[in-house]
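Only a single protein chain was left out; the remaining protein chains are all shown in position.
Per-chain numbering from 1; labels A, B, C and D assigned in written order.
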Amino acid sequence: MIDRRDDSDIEIERRFVPKAKDINEDIAWAQINKDVLRSMERPRPMYWVIFAASLALFGFGVFCEVYQYQTGLGVADLNNPQVWGLYIATFIFWIGMSHSGTLLSAILHIMHADWRKPIYRFAEAMTTFSLMTAGLFVLVHLGRVWQFYYVVAYPNERWTWPNFNSPLVWDATAIGTYLTSSIVFLYFGMIPDLAICRDTATGFRRKFYWFLSLGWQGTDRQWANFRVAYLTIACFLIPLAVSVHSIVATDFAVSQQPGWHITSFPPYFVAGALYSGCAAIITLFIILRYVFRFEEYMTMPILDKTCRLTFAIAMVWTYLNLIEYASVWYGNDVYAKETLIYRATGLYAPYWWAMNFLGSVVPFMLAFKSMRNNLTIMMVVSLLLNMGMWLERFMIISPTFAHGYYPWTWTSGWWPSWVQWGIVLGSFGWFSMLFMLFCKIFPTVSMYEVKEMVYHRSEARKARNL
Amino acid sequence: MSKVHTMALFNDFEEAGNALQELKDSNLAGFRMQDVTIKSPIEHPELSALLGPRPVYVQLFTLFGAVFGAITGFTLIASAQANFLLQIRGGRPVVPIPPNMVLTYELFILCGVLMTALGCFIGWKLPGNRSPLYNERVSEDKIAILVKADSAAITAINAIFTRHRSLEIMGEYD
Amino acid sequence: MSLSNLIKNWSSLRVKRPYQDQYKNADYKWGMVIDLDSCTGCNACTTACYAENNLPVVGKESFSKGQAMHWLRIERYWGEGTELAQFPDHGAQFLPMMCQQCESAPCEVVCPVGATHHTPDGLNSQVYNRCIGSRYCSANCPYKVRYFNWWQYPERAWPNPLEKQLNPDVTVRSKGVMEKCTFCVQRLTAAKNQARTDGRRVADGEVTTACAQACPTSAITFGNMADSQSQVAKIWARQQVELASDKQDKKDEGLRGYRIFEELRTYPSVLYLERVRNSDA
Amino acid sequence: MSGSNTIDRRDFLRVLGISGAAATLAGCGNTAIESGVEKVQSYVQPEDFVVPGVGVYYASTCAQCGSGCGVMGRVREGRILKLEGNTHSVISGGKICALGQAAVQVHYNPDRLTTPLMREGGELKPTTWDKAMATLTARLGGESTLKGAQIAFLTGEVSGHQKALIGNFLDSFNSTHHVVYDALSTATGQAASKAVLGAAQPLLQIDKATLILSFGNDFLGAGVSPVHMAAQYARFRKAPRGTLIQIEPRMTLTGANADRWYALKPGTEGVFALGLAHALLEHGQFAKTVPAPIVAALKEYDKETVSGITGVHADAIPHVAGMLMEHTPSLVLSGPSAEGQVNGAQNAAAILLLNVILGNAGKTLQGQASHPFPQLIASAGSYAALTQLNNSMASGQCQALLIAGSNPIFSAPGFLPFAKSMEKVPFKVALVTQVDETAAQCDLVLPLHSPLEAFGSHVSSYQPRGVEIGIQQPLMEGLYPDTRAFGDIVLDLLRQREPKNYKAFPDYYAYLKLAITKARPVFKSKLSDDDFWEDALRSGVLQLDAAPTALKTNASVVVVSKPEKHVIDVRYPFYFVPSVRADLRDGRHANLPWLQESPDSLTTIVWDSWVEIHPSTAAEMQIREGDILEVQSASGSVRAKAYLFPGLQPDTVSMPLGQGHTAYGRYANGMGVNPFKILNPLFDAQTGELATHATRVVIKKTGEHELMVKDEGATNLQQGRKLVATVAADQAELAKETSHVVE
Partner (left out) sequence: MKFYINATLAFAMLLCTAVVLAEPFVSGGAIGSQTDDGYNALGPVVVQPIEFPHNTHAGTMGINCMYCHTYARRSAVSGIPRLDKCMGCHNLIESVKDKPRIKQLFAYWEKKEAIPWLKVHDLPDFVRFNHERHIQRFYFKDGRPVREVCGYCHGDVASMTTARRVKALSMGWCISCHQKDHQESATNLKTSNGPNDCWQCHK
């Protein structure tokens, strides 16, 4: 099965396929299992550093939230026009983050881009956890969290229903759907790998994986059903992901605020979401590669492809961003135009310019191969891109509130309190804590798909060589 | 005639394919091609093809789930709105179409996804339908062929397996 | 059965509001007129509102953070454009601004739990105990007249015995709840109940809001617009402002009535009369 | 109220009680239905009209300022909830101002004094009424040997039978030292008015005027009877619409409502008025109204000279004069900014002269109707009276001082050593609802009923139509067991001093009832005494129709001196204008949270003091809003945040009065600063009254900066939005509008 190649083969290949390979197709399948399973056993010490830091951040976030819960939202220094502050900005950020997993696993799956295979699993996990984080912000920003169940449509004694007209209810439904579907998708794609874990684990872990792998034995019938179901769910997930972020966009586009009431918001949001998601993938790629010693699977050519994809999406985002400015600038809505000018010149100008710089100029670093091959640079760039994307969300919320229709409530200065910052940081802690736990418990690289990748590539090479 | 299982483990996919082909052509008494199952670490469509048509019904579930989700979604929402005590809102009609479409769409997808997963589980006959013979090396890099046949045919089948360089043959010995 | 109800009443469930003569056969449609030429900016109305509606005094620190809780605020402008003149030669411009009770209220659409809805009397309600505090209504209000309970005011705004002044007809709002001008709904409900017991409709002038009642210059007129003989209905008619229209087709010259941000199609129930200044003076 | 069950009103309130009716503070979080936790309202023997759950309205009179507005109190379950205007009252006309609304917070104030305080070992300590009254009686009771100037009674504006009672009390000591001090007194203006128009406080028929020219008169804000004036103003603005022109150094609320507002240098109002007089007298029809010497002296007041002195554009003078000629009848008013100057009386006289020239007397200006009980009318306070008292105290002459409703330690200017002089008085008693700066310096502090708990009567010094006596009655049972009515305390003392005259009155209620019923013939009532009293309580007012009297004008008293420019002291380059907030006044209402949180009408600032400075001046000095400035006069300095205010003469800075309390409860203490303390010892040349607006200051940046606490956002302009639309008067057809002013 596993062909052993002689040097001449490699020589030929070097001539015809001058590019570096996504993966070494000579790798033994058993080695794949071993490498991946090892990551779940003994990661580098950095793992524990990251985990401890996340736990600490999360703890601080919980403290802030409890304080806010007890005292009232006043501790967040929110006020009449600035009703949402960082909470909703960060909410959009996390929702956006969730889109990368769908992009990598579903879209690329349908497009048969097999280089996604070693990295899609953690991207999908990212989707799930960032959705869970985003969901937290919906709760955190509520004045009366303890009554949040009023939003849920369930038959009740009071004969009341939520307001189905409200984009927030759409949000809740869409996020709920997305979270459910992406958990199903993540879990579904992981079943063959869980069977591998089951087959190697011992003790209570064996029981755990035995339970989760649902008796997977890799039979032909299982594979056939699996393929169809996986593809079908992938097909559902793509429009779902698009709908989720466009619904988040309608939170704003449907409303009256000048600067929000823009038709291009939904695609703009979707592009921004993919953008920040891809940037986050680069970050996590580099971290996982180091922490779990995945150099063999998370290879530089895959990073290169991810970076090129990110660059393309960055350009789409830049275009849509400019379109938004242009349509406001040339439109007849004086209020919206005023808001735009305010963003560029007012209180928030530094952040606005930073956002444009980070979002549209910094990605050009990705256009250079030499940059793409440097892990340190890529790490910094991806973090910058994410910061830019976070600023984008902040720029949607705060300047608009600060400069709405009603001049009397224009704010001359507003800065979030430490409680808000604490909760925002706590959300990052919560996310990375969950993510790190996931990586420890579940195989972060899809073993069976890497095998497929290796198999198909070597088959293709054989075909070429013949 | 009692039926028993036997399973052979192969290192090479081609050999496994050959074994299957031979099994198919053998016309052994007490053996049917439907009773052959391949167990492999990755999917092998070309090997599965040898087993003959094994239809997958997952998409029927998907269709049903999606249509059901869309219809009940809209109906539930619209009738909830129509019966809600507070009907007049922000100058919109009581049953507004665009917002309901958004929710209908979400329910369409949700039910579709869930029904697909459910359909797949039903297709797997899971949980609780595990075949008796399994080798853990299948999840690594080996391929296994499981056959259920009359005990009389087993020897012949095992012979075919051995001929195709199977690494190991497991069987039920009862 | 809900399904049969849905099918049977489909066309009525699809009616878009507001439409002309929507309140023609209704008993009540509360409306208001504020004559900006009479308003002197004296704050009597705002204080009356505090007294009537149990508004908490938030204190210096909260106020400085923009967390004031005045349902009715008096705005003071120094000019209409964007440049400040050397002197305000024609005085200041005062604007009493409270919930405009929009017929097509942006806040109502977005509340996820339906805590704010449109009452049959044409009021934009706020049901405190249903509110979960998402503040979406406030974000979507072009007038920014919704106020949020950032703190647990019942514990801090009324030290004993100040709480004895609280109006028992109005809830004291706890933290995390949105609130806003209600057109003094407790007064309206009491008057409507009385009228129903007597088997009649509330007469014009029988009930008024606390602000209108206090206003020393009577700049605020409040009443039932469904009653064509009421003061408010007459003024709206005289000013040729149509409730369900976003562009007023005025036949006569010299009319002062206008609604703020009418172009946003919120259809407010508060009619403002332009401030008059003698330009020769 | 019939048969043997007759209980009088106080008993009725007691029986009504607030038994168990805890005010709800639970908020809207509690959804549980808990049985048997709360007590339920129950009565022993209520009046038939008392229905639980239904508010009952009682008439009374507002005691928040001297206007004497009739109010209605809404009482439910024995608690007073809210005050409304009393439609029976001519003064309030059924309306009420912010101050009046806040009266319930005087009553329910958490910092109210609930027990008597006595000074023991240099400190005020709670004591019992028995001890307090024993001390009081020992000093001022029947045995007291104090006489004449040895005893003084310092009050704020007080009227009605309380005033009469104070008079009687002092009479028993052969003393006439009822000192009335009002930091915002208009004594200078009244003196000028008396001289020129023949009446200290003429009736202003604002609604009859077609043009009002006001020199800093804030009749809509902190003037006399603002509620009544506002109603008049509303009628003045209806068709045919009157025009209001305001001339003042710092925009007042009235100025903010003017059709045309002119900024002029403080103290030059008289010059401007004379300039107008000069312009008017050039027209023949006015020539005969003033004596020839004045006409001649006015020759020097040509528009260029006037413009040079006042800082107003030269064209304004013929323009305003033209307006005055065009619009008759008109009304010319002088206000505190013109009067509070070293030449204040002269300024006021010059301004009022315009009324004489224009013939407004008898049309828009009339004399008040003659009052049948002049002894009940509020006496105007003056600074001169306070100085006299101060001297008497400082010289050791004054042996006993009673203080009620006045807080000179806070509101007297800093150069007057009132606190120090007070130390020399061996026995100082304060009668207050809440301890203030002055009460804190007294030896005995007696807790009073709030005006909503006590009986009383009010007779305003400004009677807009006929005669109105406002009856004040308790709206609820006393909140605290240990407070007493002002009248009761004074009456207690009087009973000891003159037992034979006052033995018949068990309390002030009986005294007041008898006094009112005795006046029945004057009001030509055919009711029995009891019914007359009941009727008075029910309507809250006693009214008598009486025609306004004629004014006797005298133009010759106006002194026309040579027009002169102010000499500017370079050390103090800015004029200092203390402004009066309509709600806080002289600071006596700073303890009311509603008023503290009610944004100042013109700046929208709350809970604070500030320094107003013109934007152009600020730009020159590079001052931004919120910069902490030190305002220094020759007499002292205060620090406050800068606020850029366009309604200001650019050489002027202005600060609001009323803040800067140090001992007036949690809502007042530490809020802002007290500009009274930097006023210079300058006095009006004619009356000797304090020239409040004559101080000059220098402002210094301290380099500190703080956020301004205000309602206004980042802009104070409408930014092109149609928020407050303005239409030219000739474009609007007011006559065709449905009138909706409640007449």
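Please note the rule applied: contacts are C-beta pairs under 8 Å (C-beta built on N, C-alpha and C of every residue); 3 or more make two chains touch, one makes a residue touch a chain.
Fair warning: this is a prediction, and the values are worked out from it, not measured in the lab.
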Quiz item: So which of B:S48, B:S79 or B:S139 would be touching the chain we can't see?
Solution: B:S79
Self-check item: Option from D:G53, D:P506 or D:G670 whose C-beta touches the chain left out
Solution: D:G53
Practice problem: State which residues belonging to chain A touch the missing partner chain. | Solution: 155-159
Quiz item: What residue numbers in chain D mark contact with the hidden partner chain?
Solution: 15, 17, 19-20, 24, 26-28, 30-46, 51-54
Quiz prompt | Missing-partner contacts on chain C, residue numbers | solution = 1-3, 5, 117, 119-121, 123, 125, 127-130, 169-172, 182, 185-186, 189, 193, 196-197
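Following the convention adopted for this analysis, only the chains that are shown with their structure count from here on.
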Quiz item: Centre to centre, by mean C-alpha position, how many angstrom separate chain B and chain C?
Solution: 62
Self-check item: Length of the line joining the C-alpha centres of chain A and chain C, rounded to whole Å
Solution: 44
Quiz item: What whole-number Å value describes the gap between the mean CA coordinates of chain C and chain D?
Solution: 32
Self-check item: Multi-chain contact sites of chain A, meaning residues that touch two or more partners
Solution: 81, 144, 160-161, 163, 165, 169, 405-406, 408-409, 411
Quiz item: Going by the touch rule set out above, which residues of chain B reach two or more other chains?
Solution: 80-81, 84, 89-90, 92
Quiz prompt | chain A to chain D touching residues, read off their complex | solution = 81, 144, 334, 338, 402, 405-413
Quiz prompt | chain C-facing residues of chain D, complex | solution = 18, 23-29, 31, 76-77, 79-85, 93, 95-98, 100-102, 104-105, 108-110, 220-221, 226-227, 230-231, 233-234, 237, 241, 243-246, 251, 253-261, 263, 323, 479, 582-583, 593-599, 601-602, 604, 606-608, 615-616, 646-647, 666, 671, 707-709, 711-712, 716-734, 736-738, 740-742
Quiz prompt | Touching residues on chain A, where the partner in the complex is chain C | solution = 71-74, 77-84, 141-145, 147-148, 150-151, 160-163, 165-169, 172, 251, 254-257, 401, 404-406, 408-409, 411, 414
